[in-house]
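With one protein chain withheld, the remaining protein chains of the complex are depicted in position.
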Amino acid sequence: MGGAAAIPRLSIRRHLGAYLFIAPALILLVVFNIWPALYTAWLSLQDYGILGSNGFIGLANYAHVLRDSLFWHSLLVTSIYTAGSAILGLAGALALAALVTRKLPFMGWFRVLYFIPSVTSLFVNATIFGWLFDYNLGLFNYWLTSLHLQRVPWLQDPNWALFSVILVGAWGGVSYNLPIYAAGLQSVNRDLYEAASLDGANGWQRFRSITLPAIAPITRYTVILAIIGSFQLIASIDALTSGGPENATLVTIKYIQLQGFEFLHFGYASAITLFLLGFLLVVTWLQLRSGRE
Amino acid sequence: MAATAVGPRVAGRVRARAGLRLTPSTLVLYVLALLALVVLLGPLVWMFGTALKEQSEVFTWPPSVFPKHAHWDNFIQAWNGAHFSRYFINSTVVSVVSVLTNVFLGAMAGYAFARLRFPGRNFLFLVVMITLMVPNAVLIIPLFLMMKNVPFTDPSGWLNTYQGVILPTAVTGFSIFLMRQFLQGIPRELDQAAAVDGANLFQVFWHVILPMTKPALAIIAVFTALTRWNDYLWPLVAIRDPDLYTVQIGLKYFEGTYHTQWNLLMAGAVIAAVPMLLVYALFQPLFEQSLANLGTGVNE
Partner (left out) sequence: MDQVNWSELERLVVQGKITRRVLLRRLLEAGGVAAVIGPGATLLAACGESKAAGPSGPVPAGFPPINNNILGKKMTLTILLAADYYNQPPFTDLYAAFQKAYPDITLQITNAVWEDIPTKVKTAALGGTPVDVAHQHAFVYGHIGVAEQVDDLWNQWGKVGDFLPNSLQDVTWAGHRYGIPLDVNCLFTYYNKDLFASVNATPPTATTSYTDLGKELLKFQGKAVKAIGLSNSAWNNSGLARANGGDLLKSDEKGVQINSDKVVAALKWNSELGWKYGVGTSPAPTKRQDEPGFLFEATQVALLFSGPWDMPDIKKSGVNFGTTELPKGLDGSTNGSVQGGGSLFVGKGSKNREAAFEFMKWAAAKPNQIRMAKEMARWPVIADLYSDPSTIGANDPALAPYFSQLKAAKPYKLEAFPEGDKAWSDAVASAYNGKDAQAVLNDAQSKAAAAIGG
C-alpha cells in the first residue's frame, strides 16, 4: 500500500517534525556563524582597534571601502581567480569522472588515487607548488631549461603569479570534486543511455541530453561551492605569494586579514567583509536562479 | 542491431563491457588516465621524496625528486619533533566528533529542506546558504570572544577545550546543502513508496532516507573529516595549552624563525596525511554505490 495519500500535507504535526529536524543544525549555525557575522557587522560601524572601540562612526568605514582602490582591485583578483580555478577545476573533474566511471579494469584504482591531493592540507600542497614553481631551483624551470627554454617567473611576475595560483586552485579542484561528479554520474540510470544509443544518439549527444541534465543538481552544488570556496581561499595564497607580487594575488579575504590583523583596523576590515559577503550573496543568488530555469 | 549506425565510442563501450580489449579508444583512455595521475600525484611524490632527503639535499641544482639515500629516520624525527603522538589524538577527537555531528544533524536538516514543506523553508535555507558564505577566517575574533565568555565556566570559558574547537564547525552549511542537492536528484516517490504506512518522520528518515543516500553521507563524512583535520587558524587561536594542539599546528613546528627544515616538514606532512588516506579508503566504496536500481523513474 502506497503511503502517498495517507500523509496529510498541512498538518501541524508534520511541520513540528520538520522544525525539529532542522533545529539542532540551525541553532548551531545561528550561534556560531550568524551571530559572529552580526557581531562583525556591528564592528564595522565602529573605529575598532586592538585596544577596543574608538567610538561609533556609522557608515564611514563603508564609504571608505568604496573609495579604496586596493579593495576593488582585490575583488577583481578574487573574481578572476574564482572564474579561472572553478572553470578549469570543475571541467577537469567532470571529464575525469567520465573517464573514471567507465567499467574498465583498474579505473577504480585510478579513482582512489586521484583523490589523494585532497587529503593533504591546502597549506602543504601550496608549499610544495611553491617549490616546484621556484624560479631558481624549481623543478618546472629545470624542465624548461633542459629544453633550452627560458625560465618562467611563475611567482615573481604579477601576471604569471595569478595564473600559477589559479593552476594550483584548479589542480586541487579537480581532485576535490571528482568523487562528487563520479557519484553523480553513477547515479544516472544506465537504461537511459541504452535507449538513447539505440535511437542513434552518439556519445556527445547522449552526454548533452542525458548526463548533463541528470547531474544538474550536483553541478549547481559544485559550482556554488567552488565559488564560495574560492572567495574564502587564503591558505594557498599565504603559502605561495602572500598576496604579491605587487598585490597581483591579493584576494579580498587576504586584504581583510591584512587590514584586520596586520594594520589592526578591525572595524574597517569588518566593513570589507560585509562587502565581500554581499558580493558573494549576489553571485550565488544569480547562480541558484539560473539553475532554476 | 543498429551497431553500424553508432560511432566508435559506443562500439568501444560495448566491447569494454565484455572484458578488457585493447582497442585504440581504450588505450587512449588509459593514457589519459595515466597523464592525469602524473599531474595530480606528481607533486605529492615530490613531497614524499623530499621527506626522505637530508637537509642539504632538499634544494640542489639540478633539482631531484628522490635522494641518493633514503633517510627513513626523518619520519621518526618528524613524529617526535612535532609531538604527533599527542596531537594525533586531539585531531582525531575533533574530526570524529565533527563528522558525527555533521553527518547526522546535517542530513536531518538537508532532508527536511529537500522533502518537507513548512513555512519559512526558503528563508531558513537562505540562512543556511549565508552561513556557507561567511568566511571563517573573518569570524575568528567574535568566536574567540564568544568562547571566552561562556557563562558558568572558568575564566577562559571554552577556550582551550575540545568543545571550543569543535562547536563552531559542528555543523556546516556544506553538509545540509549537499544532502539537499543529492535528494533533489532522487525521485520523491521512492521514499514515499518505501515508507511504511503511518511511519513517523524519524522512521522514514532513519530507515529509508539514510540508506538511500549513503553516497552523500559518505561524501559529507570524508569532506568534513578532511576539513577539520586540516584546520589551522581556529585551533591556533582557540588553544593555548600545547597538550591540546592539533596535528596541523604541530606540523608547522619545522618552520623555524630563520630556517625551515623542509625535509622534516614534508615528512610530517606525509605522516599527517596518512589517517585521512585511511578515512578516504574506508568510505570510498560507499561513494561508488550506484543508484542503478532506480527503475524507470525520471529524475527531477
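So that you can tell them apart, the chains are marked A and B in the order they are listed, and the count of residues begins at 1 in each.
One rule holds for everything that comes next: contacts are C-beta pairs under 8 Å (C-beta built on N, C-alpha and C of every residue); 3 or more make two chains touch, one makes a residue touch a chain.
Note that the structure is a prediction, hence the values are computed from the model and not measured.
K.L.:
If you put the missing chain back into the full complex, which of the shown chains would it touch?
P.N.:
Per the touch rule above, the missing chain touches A, B.
K.L.:
So one chain is hidden, and I want to know which residue out of B:Arg86, B:Lys148, B:Arg188 or B:Lys214 touches that hidden chain in the complete assembly.
P.N.:
Touching the chain that is not displayed is residue B:Lys148.
K.L.:
Among A:Thr219, A:Thr241 or A:Thr273, single out the residue that touches the unshown chain.
P.N.:
The single option touching the absent chain is A:Thr241.
K.L.:
Quick one: say which of B:Thr92, B:Thr260 or B:Gln284 touches the chain that got left out.
P.N.:
B:Thr260
K.L.:
With the missing chain put back, which residues of subunit B would touch it? List them for me.
P.N.:
That gives, for subunit B, the contact residues 55-56, 58-61, 140-141, 144-145, 148, 155-156, 159, 236-237, 240-242, 249, 252-253, 255-260.
K.L.:
Could you list which residues of subunit A touch the chain missing from the display?
P.N.:
Touching the chain left out of view, subunit A contributes residues 50-51, 127, 130-131, 134-137, 153, 155-157, 238-242, 244-247, 258, 261-264, 266.
We adopt the following convention: only the chains that are shown with their structure count from here on.
K.L.:
Return the distance between the CA-based centres of subunit A and subunit B, expressed in whole Å.
P.N.:
Those two chain centres are 14 Å apart.
K.L.:
Would you pull the subunit B residues touching subunit A in the complex into a rising list?
P.N.:
2, 5-7, 9-10, 13, 16-17, 20, 26, 29-30, 32-33, 36-37, 39-41, 43-44, 46-47, 59-63, 65, 101, 105-106, 108-109, 111-113, 116-119, 121, 124, 127-139, 141-143, 145-146, 167-178, 181-182, 184-185, 189, 192-193, 195-202, 205, 215-216, 219, 222, 226, 229-230, 232, 248, 251, 262, 265-266, 269, 272-273, 276-277, 280-281, 284, 287-288, 290-292, 294, 296, 299
K.L.:
Subunit B touches which residues of subunit A in the complex?
P.N.:
Interface residues on the subunit A side: 1-4, 6-7, 9, 14-15, 17-19, 21-22, 24-26, 28-30, 32-37, 39-40, 43, 96, 99-100, 102-108, 110-125, 127-129, 131-132, 134, 136-139, 142, 171, 174-175, 179-180, 182-184, 186-191, 197-198, 200, 202-203, 213-215, 217-218, 220-221, 224-225, 228, 231-232, 234-235, 253, 256-257, 260, 266, 269-270, 273, 276-277, 280-281, 284.
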